[in-house]
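Could you have a look at this structure, given as structure tokens, before my questions?
What you see is the complex with one protein chain gone and the rest in place.
What follows is chain A.
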Amino acid sequence: MRPSDLLTMTPSGLYCPQADAHIDPVRPVRRALITHGHSDHARAGHGAVLATDETLGIMAVRYGPDFAGATQAVRYGERVDLNGVTVSYHPAGHVLGSAQIALQCGGVRIVASGDYKRARDPTCAPFELVPCDVFITEATFGLPVFRHPDTRHEVDRLLASVRVFPDRAHIVGAYALGKAQRLMALIREAGYEEPIYVHGAMERLTQFYQDQGVQLGEIRKVQAAERPKLGGAIVICPPSATQDLWARKFPDPVTAFASGWMRVRARARQKGVELPLVVSDHSDWDDLCATILQTGAGEVWVTHGQEDALVHWCVTRGIRAQPLHMLGYGDEGEVEPETNVLAGEAAPAEAAT
């Protein structure tokens, strides 16, 4: 069996004909295998969904209990047979419940990694390496300029700023699922014991993390009336809220943003960020390259992000590689996702973490 027979592209996304299942489909399908709960990967309205228990829980928080016709929870490492295709889920280290999905049939193994990272994250299971023939990697930060620093250093910078400006509120933009909770956990690890305030939009997901046993310390929802009194507080909110009227009611706010994009100064400036924190839930360049080598894959399919550089790098290492949109994803040509985000146009909230 050739890899392209096992897994192919359809307008709905990656599709395994023999198992009749899509991976992270972008429109409703009969049977969906979901890597993780971010909204560009996990959508409502599928006939059946196979995902980790945590991912199913996140989807229920976001879309309500009836988000799919039927659901089936799968444990990390458990093997599920779908019409002769062996499907297994393995930790991706991206957010709580995130998984790489391995498909094996006729001596061919393909791993669709979804989004993944190798850096430490106290809020989810660490990435596990799955050797394979074809590795499907993301390339969100697929340029060698993206090298994420140690998160401890970034959190120290936030806490140092709180010390220099004890009367200013520190408003930290962070994606509501994963990044926000990871940041809270990292701030606790750095010894910060004051309450951490959150925007109402991330309250339920944060509660979900806590219910799953993730220790985040005292988390308080920001009450509208108390905003002017929160000088010196750390407030975590969705990135878009940092530029809202909502943020201006805080005392002389310091606008921070936790994202891998903050590595490039122009990106931080365009967003009006004053304290960029380079904290990413995606692999940086070095980890993308290292992971590709470690999987032992002879062929790499590169998806969402900066495909060109990573494909080039694979080829210079003698690894066959192609950008996945050539297998069927629409080429949006000019669309640079970050530009749209920066220009204030609508963009999926988590697509550009």
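Operating definition for what follows: a contact is a pair of C-beta atoms (placed from the backbone, for glycine too) under 8 Å apart; a residue touches a chain by one contact, two chains touch by 3 or more; residues count from 1.
By our rule, contacts and distances are computed from a predicted model.
One chain of this complex is left out of the view, and of "DNA ligase (ATP)", "Carbon-monoxide dehydrogenase medium subunit", "ABC-2 type transport system ATP-binding protein" or "Tryptophan 7-halogenase", the protein name its UniProt record gives is "DNA ligase (ATP)". Listed residues A:Asp20, A:Asp53, A:Glu226 or A:Asp308: the one in touch with the omitted chain is A:Asp308. Screening A:Asp5, A:Asp20, A:Asp53 or A:Asp150 for touch with the missing chain picks out A:Asp150.
Within the complete assembly, A:Ala102 is the residue of A:Ala32, A:Ala51 or A:Ala102 that touches the hidden chain. The set of chain A residues touching the chain not shown comprises 77, 79, 88, 90, 102, 104, 118, 127-133, 143-147, 149-150, 157, 161, 164-165, 168, 252, 263-270, 273-276, 286-287, 290-291, 293-297, 306, 308-309, 312-313, 316, 334, 336, 338-339, 342-344.
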